[in-house]
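Left out: one protein chain. Kept in place: all the others.
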Amino acid sequence: MVLPRPLFQHTISFRVRYSETDQMGTFYNSRALEWFECGRTELLRALGLPYAELEARGVFLPLVEAHIEYLGRARYDDLLQMTTAVTFSGRARVRLDELILHVGTGHAVVRGWTVHAFTTATGKAIRPPSWFLEILAKPR
Amino acid sequence: MVLPRPLFQHTISFRVRYSETDQMGTFYNSRALEWFECGRTELLRALGLPYAELEARGVFLPLVEAHIEYLGRARYDDLLQMTTAVTFSGRARVRLDELILHVGTGHAVVRGWTVHAFTTATGKAIRPPSWFLEILAKPR
Amino acid sequence: MVLPRPLFQHTISFRVRYSETDQMGTFYNSRALEWFECGRTELLRALGLPYAELEARGVFLPLVEAHIEYLGRARYDDLLQMTTAVTFSGRARVRLDELILHVGTGHAVVRGWTVHAFTTATGKAIRPPSWFLEILAKPR
Partner (left out) sequence: MVLPRPLFQHTISFRVRYSETDQMGTFYNSRALEWFECGRTELLRALGLPYAELEARGVFLPLVEAHIEYLGRARYDDLLQMTTAVTFSGRARVRLDELILHVGTGHAVVRGWTVHAFTTATGKAIRPPSWFLEILAKPR
């Protein structure tokens, strides 16, 4: 599976928590969106743009659209590897693509993407700040 | 906004829990998938096919794909109304469309859909049982 | 089981959500605290002091201590009944006692209590506002 050519990508690994399982014995479906959030957090930190700092500067990135495909099982304590890749989506949004693999078997577990607007704390849409664009677009 | 013509649809209402908010002051994005689950549960009960009974009969409906659009804000304790509509998606899957409205303002909050396979408890794909199809497709 | 003689008590009922189960097949333990929150919300509404309004007036009730006993099982979609009772705990705190019963069997599922301080939005301790005390303590 191939992610679109991103401006930047970042990989983390983590284990499925017990609280993330359900009675089907695998992770509950909404956890994928919580994991995507962890992927964004670490990608932004790796870029030098920690999200907590963005919010402190008055820039919020609320989710406006999400798509998730459930491709395989993962159970409590299984080790997962997630790659997050960032691209622009139009002029005022960012898109993050995510791919989660099961480290033990190599199988894909979840693939998906989220699109985020730039807003103020009260939800008013704003243009991406220039300092954000510069960091994101700089050649690597 | 119009949902596709469903085999059956069902509406419930509920309030945003404090535990469902995040520091942005609205509901955290993954809660939408948890609410969709509540909508499915009540639609199946209204159909006379409680999901707990389906699982007791060995029929599971794991999520294979989900799509969510975040259209408006909802805060702690806001009253929301969610309509869930079921259709077939190919011969071996069901699709549920969801629309969540803010009762106070009438604005749309979330729109989305999920696609579900039919499987055994261990995740093996099966055909939809005939008793399920009969109940779902019977004229109303 | 007997709750302490409260200033006021209130009972609600709800069903276990699928997202609240874990691979043990019952509700995951932290959900009890989320349910207690729903009990507090509805008790305060019944008192005429909706918590959203308290926060809008600048009064927050953060949890400072919680105790939970897990007494019985409850599974997905089981109907539960929760009674919440409020008392004072010293001069500047409120205590809420909770008892959750399984409607189908009558068995106790969870018993517990939480203690809450009165604070400003930034977490500074304050005395309970007089209008709060008057409503809470008025004879019924």
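Each chain carries a letter (A, B and C) given by its place in the written order, and its residues are counted from 1.
In the analysis below, contacts are C-beta pairs under 8 Å (C-beta built on N, C-alpha and C of every residue); 3 or more make two chains touch, one makes a residue touch a chain.
Keep in mind it's a predicted model, so treat the numbers as computed, not measured.
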Item to check | Contacts of the hidden chain among displayed chains | outcome: A, B, C
Checklist outcome for this item: Which of C:Leu7, C:Leu49 or C:Ile68 touches the missing chain? It is C:Ile68
Next on the checklist: Contact with the hidden chain only, please: which chain B residues?
Outcome noted: 18-19, 21-23, 25, 28, 30, 75-76
Next on the checklist: Across the whole complex, list the residues on chain A that are touched by the chain not included here.
Outcome noted: 15, 17-19, 33-34, 37-38, 41, 50-52, 55, 75-77
Item to check | Contact set of chain C toward the excluded chain (per top definition) | outcome: 23-24, 26, 29-34, 37, 55, 60, 62-70, 73, 121, 123
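The rule is short, and it goes like this: only the chains that are shown with their structure count from here on.
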Next on the checklist: Over half shared numbers or under half: where do the identical copies chain A and chain B land at their interface, same or different?
Outcome noted: same
Checklist entry - Of all chains present, which has the mean Cα position farthest from that of chain C? => result A
Checklist entry - Among the chain pairs here, which one is joined by the most contacts? => result A-B
Item to check | Centre-to-centre distance between chain C and chain A (centres being mean Cα positions), rounded to whole Å | outcome: 34
Checklist entry - Per the centroid of Cα atoms for each chain, what is the distance between chain A and chain B, given in Å? => result 24
Next on the checklist: Using the touch definition from the top, which residues of chain C touch two or more other chains?
Outcome noted: 18-19, 75-76
